[in-house]
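Some notes on the structure that comes next.
Complex shown without one protein chain; remaining protein chains in place.
The letters A, B and C name the chains in turn, as written, and every chain counts its residues from 1.
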Amino acid sequence: MANFGGHAIPGTFFMFYGFWLVVKHILQHYWRTRQPKGRQLMPPFFKKLEYCEGGLQIFASFVGIMVEQFVVDGPHARLYNREESSWVKLMNWQHSTMYLFFGISGIASIACTLFKKVPAGIDRLTISLALFVEGFLFYFHVHGREPLDAHIHTLLLVAVFGGSASAMLEVFVRNNIILELIRAGLFILQGTWFYQIGFVLYPLNGDKWDLKLHDNMMFVTMCFCWHLAAALLLVTSTSSAVWLTVTRFSQRGRDIEIGMRNTSSKASAQKALLEQSDEE
Amino acid sequence: MANFGGHAIPGTFFMFYGFWLVVKHILQHYWRTRQPKGRQLMPPFFKKLEYCEGGLQIFASFVGIMVEQFVVDGPHARLYNREESSWVKLMNWQHSTMYLFFGISGIASIACTLFKKVPAGIDRLTISLALFVEGFLFYFHVHGREPLDAHIHTLLLVAVFGGSASAMLEVFVRNNIILELIRAGLFILQGTWFYQIGFVLYPLNGDKWDLKLHDNMMFVTMCFCWHLAAALLLVTSTSSAVWLTVTRFSQRGRDIEIGMRNTSSKASAQKALLEQSDEE
Amino acid sequence: MANFGGHAIPGTFFMFYGFWLVVKHILQHYWRTRQPKGRQLMPPFFKKLEYCEGGLQIFASFVGIMVEQFVVDGPHARLYNREESSWVKLMNWQHSTMYLFFGISGIASIACTLFKKVPAGIDRLTISLALFVEGFLFYFHVHGREPLDAHIHTLLLVAVFGGSASAMLEVFVRNNIILELIRAGLFILQGTWFYQIGFVLYPLNGDKWDLKLHDNMMFVTMCFCWHLAAALLLVTSTSSAVWLTVTRFSQRGRDIEIGMRNTSSKASAQKALLEQSDEE
Partner (left out) sequence: MANFGGHAIPGTFFMFYGFWLVVKHILQHYWRTRQPKGRQLMPPFFKKLEYCEGGLQIFASFVGIMVEQFVVDGPHARLYNREESSWVKLMNWQHSTMYLFFGISGIASIACTLFKKVPAGIDRLTISLALFVEGFLFYFHVHGREPLDAHIHTLLLVAVFGGSASAMLEVFVRNNIILELIRAGLFILQGTWFYQIGFVLYPLNGDKWDLKLHDNMMFVTMCFCWHLAAALLLVTSTSSAVWLTVTRFSQRGRDIEIGMRNTSSKASAQKALLEQSDEE
């Protein structure tokens, strides 16, 4: 993964996942606000979404693990080299481990939707755990690198552990739209920051950054805040767009419905009148 | 900002903001305690206050960013100097970033009041985020300075991160007067501490402090606690004053009202009597 | 305070305060469990207790400040020595600051009981703040000492910050007997640990401890856990004793009451019988 592409792929994935979470949670929130208090059963449409999401997560994790293991210079499922008494490609193994936990989270998400007996909250617990493991491995990963390299990865941890903490909170505070959007926003932040790491450590124009310059670290810190602002903006605009679209569609739907009812009620009124006149 | 004035301006701003928060939240609390349980709609007066506050916040942030950028020795919206391969005035850029987040918080505050669909709590989330970004930038800012300089800025972080944490709690625990006053008090503390930083690092009488003396650091630590005590006193006295004033005014208002009702009821009673006697 | 007595005095104070808290909170808990759900007004007896406690706290803080300031080798309210350009007795000033915050907590406790409008929870907030300030000053106090000296004071901080955190929680979770007893237990722990610090740093038999020996630090760490176990035992036994005493007394009281009622009802029954027979 020590190249630009290796950072762009997870970055793209996390950004898309974040956007998807915004769309899904806004739809769910819309649906929740429309429901009377008593009825809180998730409609089949959302269930299907969860299955798709979980299935994709499992599939992506599986592909990720396979790629990390069986890429040309990968470990090929071999952990220890007895001849040379050394571990084989630990970096790839670590990435596989991260994918494994995202896969587990996908399984938990499906299980939660499928079986009513699985306590709600397990899906959030496993996503929190997946983010924790990601941060945990990155944390010990960073040790002993160049200052800027270490710093830029440490900043990533803010997004990762922040996401883990907010997902953990969701185990106890369910259906809180703010928490759900925070989680989504932190996924987007993580995604854009992966791109930033790629740009800084493997610049596309070949202009190497000085990894020891203090000013570079100060810029990168500030840049992280800009990414945060951008993530805020993206979450806000996406959720507004989704909300407005849904509101408009459902209103038109209702207008039509009401219109039809009106027509039919008029029709039935006329019918009734005709029948009355017939009787007379 | 490397002079006394550069610390006095934000200090004054934060102190006034803190006081304003005390007044606003005591008024809201008074209003809440007077309401019957069911009716919890904010009256138009408070809405107007929120618009003014948000508008001022946005305006101040905009001015702050402009000043930081276009001051004589500012970066003039230029981030990177290609000729010298160096960042341009990162300090000013960092301050602009802080202002940006306070501006975002102003926008969120207005949006929360304007649109009923924006979940309550977003305003607190953004103010928490603004404080977090402020502390975050200061934290990496401080690195590699003289001991006393680093220490006095670290103490500032206690107020900043404390405020961020208490605002974040308010996302979940709404309308808790204690949390609201803690937040206000921490803004006041931050304000007075900015002044203290100014006095210590850029003394007005020109008597430089020894930035390496351990005793100076011990004094400064203790001094922070005194500022905390002063902030407590200020919050308590301000809120008592506001509460008493409001109570007196509203009582007088009610007395007059009751008085008028009595008069009118007497009048109507007399009228009724007269009418009765007329009928007889 | 650099002698055994200087550690024994606060130690004794904190131990007594901890015991007192156990007794008070068990009494309150007993009273709460006996009340019907609706009626939760504190009886005048508890109000008087609060006034006494608050008053004593204020008085003790005042005496503490005076002693620290006007003791023979104290600063005599003088903070800075212009001739020698040095701070005067900062240690005494720091202790005065700690006392100040415990005094503030006393004032808040009285204000909370006296005025119904002061939000409940302010008393816990100020005690939390007093402990925070104590720990905060100790934390920067310890810097640059001998390893064992630093370590033994750091362990004190576990009790101090633990108490501060649990008191802060009580601002939000009111009338939880477990939290109240944790707070009391941590005061007792702090008290006994002050004694331990005195014994280690200023041994009574004059046998100096080696302040650099790693084994001494290991022993001291373990010893802290023993103090914790002892505090647990003390809290448990005290609260059991108080609970049993109160239960017995109130039962006897009720037995007598019931006995009297029985007697009187019998008497009235006999009376009624006599009257009946009279009538017959």
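Note that a contact is a pair of C-beta atoms (placed from the backbone, for glycine too) under 8 Å apart; a residue touches a chain by one contact, two chains touch by 3 or more.
It should be emphasised that the depicted structure is a prediction, and the values quoted were computed from it without experimental measurement.
Novice: Write out, one label after another, the shown chains that touch the chain missing from the document.
Specialist: By the stated touch criterion, the chain not on view contacts A, C.
Novice: Can you work out which residue in A:Ala8, A:Ala60, A:Leu100 or A:Leu211 touches the chain that's missing from view?
Specialist: Of all options in A:Ala8, A:Ala60, A:Leu100 or A:Leu211, contact with the hidden chain holds for A:Leu100.
Novice: In the complete assembly, which of A:Ala8, A:Met66 or A:Leu125 touches the absent chain?
Specialist: Answering carefully, the residue with contact to the hidden chain is A:Leu125.
Novice: Could you tell me which of C:Met42, C:Leu114, C:Ile178 or C:Ala241 touches the chain that is not displayed?
Specialist: Result: among the candidates, C:Ile178 touches the missing chain.
Novice: If I consider the whole complex, including the chain that's not displayed, which of A:Val71, A:Leu90 or A:Leu244 touches that chain?
Specialist: Here the residue in touch with the unshown chain is A:Leu90.
Novice: If the hidden chain were put back, which residues of chain A would touch it?
Specialist: Residue positions of chain A that touch the missing chain: 86-87, 90, 93-94, 97, 100-101, 104, 117, 119, 121-122, 125-126, 129, 133, 136-137, 140-141, 143-144, 171-172.
Novice: To test your reading of the contact rule: which positions on chain C touch the chain that is missing from view?
Specialist: 158, 173, 176-178, 182, 214-219, 221-222, 224-226, 228-229, 232, 243
The rule is simple: only the chains that are shown with their structure count from here on.
Novice: Given the touch definition stated above, what is the smallest step count connecting chain A to chain C?
Specialist: The fewest steps needed to get from chain A to chain C is 2.
Novice: If I list every residue number at the interface of chain B and chain C, are over half of them used by both copies, so same, or under half, so different?
Specialist: At the contact between chain B and chain C, which are copies of one sequence, the residues are largely different (under half shared).
Novice: State the superposition rotation angle between the two copies chain A and chain B, fitting on C-alpha atoms only and giving a multiple of 5 degrees from 0 to 180.
Specialist: Angle of the fitting rotation, chain A to chain B: 90 degrees.
Novice: Cα centroid separation between chain B and chain C, in whole Å?
Specialist: That gives a centre separation of 34 Å.
Novice: Listing for chain B: what residues touch at least two other chains?
Specialist: Touching at least two other chains: none.
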